[in-house]
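Every protein chain of the complex appears in place save one, which is left out.
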Amino acid sequence: MCGIVGVSAAQPVNQLVYDALLLLQHRGQDSTGLVTDDGGSFHMVKARGQVREAYRTRDMRTLLGSTGLGHVRYATRGSAASEQEAQPFYVNAPYGIVLVHNGNLTNTRELTADLFHVDRRHLNSDSDTELLVNVLANELQSQLNGAELEPDDVFTAVRRVHERVEGSYAAIALIAGRGLLAFRDPFGIRPLTLGRRTADHLPGVQRDEWMVASESLVLEANGYEVVRDVAPGEAVFITPDGELHLQQCAEHPRLVPCSFEYVYLARPDSTMSGISVYDARLRLGDRLAATVAEHAPLGDIDVVMPIPDSSRPSAMQLAQRLGITYREGFYKNRYVGRTFIMPGQAVRKKSVRQKLNALGTEFRGKNVLIVDDSVVRGTTSREIVEMARAAGANQVTFASAAPPVRFPHVYGINMPTRRELVAAGKRIPEVAREIGADRLIYQEVDDMRDAIVEGSTVTDLEMSCFDGRYVTGTVDDDYLRWVEANQLS
Amino acid sequence: MCGIVGVSAAQPVNQLVYDALLLLQHRGQDSTGLVTDDGGSFHMVKARGQVREAYRTRDMRTLLGSTGLGHVRYATRGSAASEQEAQPFYVNAPYGIVLVHNGNLTNTRELTADLFHVDRRHLNSDSDTELLVNVLANELQSQLNGAELEPDDVFTAVRRVHERVEGSYAAIALIAGRGLLAFRDPFGIRPLTLGRRTADHLPGVQRDEWMVASESLVLEANGYEVVRDVAPGEAVFITPDGELHLQQCAEHPRLVPCSFEYVYLARPDSTMSGISVYDARLRLGDRLAATVAEHAPLGDIDVVMPIPDSSRPSAMQLAQRLGITYREGFYKNRYVGRTFIMPGQAVRKKSVRQKLNALGTEFRGKNVLIVDDSVVRGTTSREIVEMARAAGANQVTFASAAPPVRFPHVYGINMPTRRELVAAGKRIPEVAREIGADRLIYQEVDDMRDAIVEGSTVTDLEMSCFDGRYVTGTVDDDYLRWVEANQLS
Amino acid sequence: MCGIVGVSAAQPVNQLVYDALLLLQHRGQDSTGLVTDDGGSFHMVKARGQVREAYRTRDMRTLLGSTGLGHVRYATRGSAASEQEAQPFYVNAPYGIVLVHNGNLTNTRELTADLFHVDRRHLNSDSDTELLVNVLANELQSQLNGAELEPDDVFTAVRRVHERVEGSYAAIALIAGRGLLAFRDPFGIRPLTLGRRTADHLPGVQRDEWMVASESLVLEANGYEVVRDVAPGEAVFITPDGELHLQQCAEHPRLVPCSFEYVYLARPDSTMSGISVYDARLRLGDRLAATVAEHAPLGDIDVVMPIPDSSRPSAMQLAQRLGITYREGFYKNRYVGRTFIMPGQAVRKKSVRQKLNALGTEFRGKNVLIVDDSVVRGTTSREIVEMARAAGANQVTFASAAPPVRFPHVYGINMPTRRELVAAGKRIPEVAREIGADRLIYQEVDDMRDAIVEGSTVTDLEMSCFDGRYVTGTVDDDYLRWVEANQLS
Partner (left out) sequence: MCGIVGVSAAQPVNQLVYDALLLLQHRGQDSTGLVTDDGGSFHMVKARGQVREAYRTRDMRTLLGSTGLGHVRYATRGSAASEQEAQPFYVNAPYGIVLVHNGNLTNTRELTADLFHVDRRHLNSDSDTELLVNVLANELQSQLNGAELEPDDVFTAVRRVHERVEGSYAAIALIAGRGLLAFRDPFGIRPLTLGRRTADHLPGVQRDEWMVASESLVLEANGYEVVRDVAPGEAVFITPDGELHLQQCAEHPRLVPCSFEYVYLARPDSTMSGISVYDARLRLGDRLAATVAEHAPLGDIDVVMPIPDSSRPSAMQLAQRLGITYREGFYKNRYVGRTFIMPGQAVRKKSVRQKLNALGTEFRGKNVLIVDDSVVRGTTSREIVEMARAAGANQVTFASAAPPVRFPHVYGINMPTRRELVAAGKRIPEVAREIGADRLIYQEVDDMRDAIVEGSTVTDLEMSCFDGRYVTGTVDDDYLRWVEANQLS
């Protein structure tokens, strides 16, 4: 998971891209990068860690130019600590291109071989983003014809990218001195939204300003009006003078957005594919309430509690629907630090207790229903149940706003391997025992889909980790085994 | 406002104090300091900013010792940026003493003169904490009698400190190689709690471990059992081998804890003076509901919204009590960065919009009741009302869980001067106009007191900024004028 | 002026390249860069300032691989402070190439236009090194034929580089996973030496190790045997398994090494083009002695003094030859710091006095002959004469081991524009007045040439700034005006 943003404006964009990255920080905190195009020269700063700590005044002073893009990264492949994996990636021929990317390519093995042996392009990392920018560069190179770059050349190159590349990708690129390009994979798995600030907001300016970003709140919070999502397969090209070009570049585009954005990735104040994330979470609570009512003796439950922050809307709605008291018995520690390795001391286990604290007064002697957004490894859930019991809870029912996670996720969210998924190959009562809950209630798969898409024009969702269906062609058992063998542990 | 913690343990305390400071981070983010006593040698690290960024591995490696204390600072006097104001403060005679302090002394002018002219002690900053440690040092010096330091010498010195010093202070000190001292002003204005981990938790250890901290959650989250609050005027002295000595050192102690802790300072998962902060906030919501019901036509209000995070419990309870839908229409941006000053660019105003985002779907066409914990300057409230209207709200009612703030706060919370307090000398409808709300409803003063103390043994609260009564003797108009002339703007 | 080094070894090279850079530090202190090739992946670290401060342990840990190169930079074009100008430069197609360069290209305007319009390659800086690596990349690209890269392909590309590029350049490049390439311009203006450590020095290793560097002392100090200088126009290609390929790639190579290396650039313990720098400096002193004897009444001179460190050998030899006492009356301050700009304080002028101190006892009442390596702007000489007089010197004769500098240097040494050269268009007595000396004696042009080449096979020297003859074709008045208009002030 990552967050990306690109801006083409009539004024310096360094602070604006920086502000946008802060608003995307929840999508990745491993590294960040910011690049500006200053009349054909790129200025780039990349650093580990969070945005707030990454950019210093002297960095910002170098980031000149009125076109720019930025990235926050949550490691999905490769080592989280590696600076060599930090985005954006740069290639200097043709034209000079920088690119940022949210998603995950699934035919990386084939692409790597082709680039090395056929295209003779050098890959200096294991990043699939470096693959993506090199494929794009190669296809732009093959459009070279002596004349200047036209929007159609760009769209042709994106068309070729869609043909060569498989997986999920929402990408933003700068072509030095020529413009800003944004495009989205033919299934629109990862989000990308287009915003505009019209010329009349800007004194003395004759052009519109444009922003593309992973989430709509970024546009709104920075005074941009949401135009619409970039369509699956579509490419947007904005010239340095603010002219917008759009083209559908995929043969058979079909919108299948990632369900996880609604469950916990996206900010509740974003709207994706026309669906308000906050409202989707309320509806997940509604549906979950019905399932809970079916499986649990409601008279038994004294209080409903969310795991802050992502399950709060679902839990609140569920409590209201069931008429049970809602209390926030878990308090989230906002300031999480490090465990220092001291000579001669043993390494301390990282624990949920560093992230959450339980209020004794809310738990003592009560039967609690804890609502979380999902259960993945199960280790966190087990610790939460333990904390509730240690705080004095009598009986603990655990409810998940998402169905059991049983399959790997290969489209840009870092998921454990199958054997680490607590629900893979297990029945629900077994999982309940595993996490120590008296009772465990999952959202139904259909309920999740319906809750999310209700009231929208979306008809399908990427839900592979729940149902094992992978929309891109080549995700098979061989691939999944390779992914698991090469994954972050 | 600051957060303090001290530990006397049977093992290295650097990581433990660090973890405790993270849990106190909400009490101050301007600077932090950590000191350990390593068999009579102090190791100290101080730095600007947050705990997470302040301590590096190489710092932690120097912080040896099994007694230690820490501090997080929210500037109340002096320049926030000044490293010279960072706590702890150290004096090397007698014995070597380091001290941290939460609160504010109100007779600093007299103390400064005495220390300079009579005691010939050097003050290297404007910090009242440096005053406090020097007064303590001076009184310990006058106990010197050739024999080793006894607990009674320490208590006599604290007794003399209570006589010389006025204002609010919860303090923790280390006397090099001799022990950890904690004491609280005779009114107990600022909080301080004592916790213990008994020997049976520690293999091979024959002593108890002790922690004192500003808030009880710090004890609990680190596996310490809460013993009780340090009493107003009381001093606690713990020798290096873990022996605890307690003595009441004030002539007429009387518990008058600061009401602001309950309104917004403390974490909801803390208990102070026997009162759960979370429960107090729920009760503030209950009482406020009654007042709202009196003054507002309830049928008119479509939705109740908190300003996260501190007003959430009050707002939720109010909504439930009034049977109005509760929604979180404001989303708090967790990652707030800087505004860089670029050459040739104007300085941007800091804005609430950097901290909050409004979900359009929740506001559009609705009559909203916004609940905040308090209204101080009014500038934030005005921006919030503007955001609600910009997001499409039809009618905006604003409710404050605390009464109008009309007087300066002199006991350790950085409050603006009287002329900056929006409610000072104004009637409520005027304030409503000032912040742009259609209607403004404040908690009643008596309701606030009752809501907080209900069910506890506390009979009085420090509420001077609401009612103008200052419990310490010498806070008069001359003093208030001097404070305002020397305050942070 | 810069220093470069490249190594192909049978073991990790990070420390070795770092050590080599320290030994080249006198050639440039503005920035430094180090890159290693780790089985086809590049690891690169670049930083401002000196080597000692630039690389941290965590940087070194990332610099894996047994082939590497490094650079120290003295800004000749562009802003000294710009990190974007720091070498090495990287291009990712074809193959992935990093390159470092000592020298200065003189047809940059034509090259830039060609790369932009014809080759569609992006230049992200004003660095001529970025031009050089892109020209090389482009010529390698045009050799692509589906087969793997052969040494002959590399040599063909270098041949094409010699055809397209004008000026001075000693360059070292890594072609990712394919080998280390070093080449030198057809006049051999800037130095480059090849060294070897044979397999028998390395237990269990079956290959030779190779190092190329700007100066021979770097090879010797690191245990490498000097093989010989890379010839003018020649290219060296070393495959990852240590196989060495050599080829002359220029049509009409002719050795015309830069005279300034012998006068002050190179370390005295280096040998270049078969000439010991230390011995050349002694001979410069011999020749200068004769000229001094001609023009100055020797009985008048009490003492000869060098300006440490570069003129020491010449001055010592001159003193011995003339039988005059030699004393070191100027002491060089090794530790030079910064002048901090304080608010409200005027900026202090940088002064020679920060770099040199005069020993009063050596000057008082004496007639001194001061020997410096050269006189360029004259400002330093004037300050030195002033210092000598302030220290009590009676009469000051100034002697320069090099002839008058009257023309710009365009081959990689940062020289002022013509109007800043104190000797440009002036007769020697005028210059003497300008610098305040009682008498000024310059080395004769022929004496300098003869002194340097004596006993070697070198027949010509690059001496354009003394005699105005530029060996590369296109350095004309138009070019010189453009250089001066775009130079560092």
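In order of appearance the chains are A, B and C, and numbering begins at 1 in each one.
FYI, a residue touches a chain if its C-beta (ideal position, glycine included) is under 8 Å from a C-beta of that chain, and two chains touch if they have at least 3 such contacts.
Only a predicted model underlies this, so the values are computations on that prediction, with no experimental measurement involved.
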Original post:
If you put the missing chain back into the full complex, which of the shown chains would it touch?
Top reply: B, C
Subject >> Given C:S276, C:S314, C:Q443 or C:S464, the one touching the chain that is not displayed >> reply: C:S276
**OP:** Could you tell me which of B:A113, B:L144, B:L298 or B:A390 touches the chain that is not displayed?
**Re:** B:L144
Subject >> Residues from chain B at the interface with the omitted partner, ascending >> reply: 40-43, 62, 83-84, 91-97, 119-125, 134, 137, 141, 144, 176
**OP:** Since one chain isn't shown, list which residues of chain C touch it in the complete complex.
**Re:** 12, 14-15, 18-19, 22-23, 25-26, 50-53, 55, 57, 60-61, 217, 220-221, 267-269, 271, 276, 278-279, 312-313, 316, 320, 326, 328, 331, 333-343, 345, 348, 353-354, 357-362
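The criterion applied here is as follows: only the chains that are shown with their structure count from here on.
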Original post:
Going only through chains that touch each other, what is the minimum step count from chain B to chain C?
Top reply: 2
**OP:** Compute the distance, rounded to whole Å, between the mean C-alpha positions of chain B and chain C.
**Re:** 61
**OP:** Could you grab the centroid distance between chain A and chain C? Build each centroid from C-alpha atoms only and quote it in angstrom.
**Re:** 50
Original post:
Could you state the distance in Å from the CA-based centre of chain A to that of chain B?
Top reply: 37
**OP:** Return the residues of chain B touching two or more other chains; collapse runs of consecutive numbers into ranges.
**Re:** none
